[in-house]
Structures are given as C-alpha cells and as structure tokens.
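Right, one structure below, let's go through it.
All protein chains but one are shown in place.
Let's turn to chain A:
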Amino acid sequence: MSQSYNRGLIEDFGRWKEFSAGMWAWIFHKFTGWILIGYLFTHIAVLSTSIGAAGNEAAIANETDVYTTTLGGLEGLFLIRLLEVGLLAVAVFHILNGLRLLMVDLGIGLEAQDKSFYASLVLTGAITVASVPTFLTGVGI
C-alpha cells in the first residue's frame, strides 16, 4: 500500500516543557539512581585506601595513615563539600521518591501521585538547605 511517515520519538526530550509530574518523577528517579551508583564506585575507591592503612597502629594513632590523610585531603576541598551537599540531595530525593513509588506499587493514593512528587521535591530541598551549615563547617577553601 502507500507509504507512511515515521515521525520518530518526537514527543521525547525536546518537549520537556510539557512533561507532567509523573514523567519528571520518573526522569529524576532514574537520574539520581545512576548518580548514586556512580557514587558507590568512588566511595569504594576511597574506602579501599583503608586496606593500605590497616595494621600500621602508630600511623593510625598519629592520623598520618593513608586513609585518614586521603579523607582529610578530600574534606579540605570546597568542591568536595559542595558535592557532598549534592549527594545528600540526590540520596534524599531518591529515598523519598522511592517511598512514593512503593505507595504507587501498593496502589495507595494514586490520585495524589503528583502531589507526593512535589512533596518529595520540597522535602528534599528543605533537608538539603538545612544540611548546608553542617557540610560546610570549617572548610578550608
């Protein structure tokens, strides 16, 4: 028969302004999930310095072992402090939206799914802002 025209994925990211709450929740959940997985690998890398530090009691007591100096060096960087705030925001949103998805899976409050998404955003913002003083104390810029 006659040909037809495939418009491709025309509704996708180019139309982000028209996305609904549920769509944004989905995108943010995927995005924060990937960030958390990425963080886990850097986390393992940092923690693995403790293997080199293990056993050297004197260095640990003096706080000159590899693990302590690595962590101390990282925590001295302003960028790392900022990233920590970001990590908290990402983790909190992922947790809260995860709870929201759990409710959705259980069939509870599906008609309020957009409100629960906005609530998890607001709560994430509040917790993140509240965490800033803690994360940025004594930062040697």
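Brief remarks follow.
Methods note: contacts are C-beta pairs under 8 Å (C-beta built on N, C-alpha and C of every residue); 3 or more make two chains touch, one makes a residue touch a chain; residues count from 1.
Throughout what follows, contacts and distances are computed from a predicted model.
Per its UniProt entry, the chain excluded from the display bears the name "Succinate dehydrogenase and fumarate reductase iron-sulfur protein", taken from "ABC transporter permease", "Acetolactate synthase small subunit", "Succinate dehydrogenase and fumarate reductase iron-sulfur protein" or "PAP2 superfamily protein". Among A:59, A:104 or A:136, only A:104 touches the chain left out of the display.
Interface residues of chain A with the unshown chain, by the touch rule above, are 2-7, 9-12, 15, 17-18, 20-23, 25-26, 101, 104-107, 110-111, 113-114.
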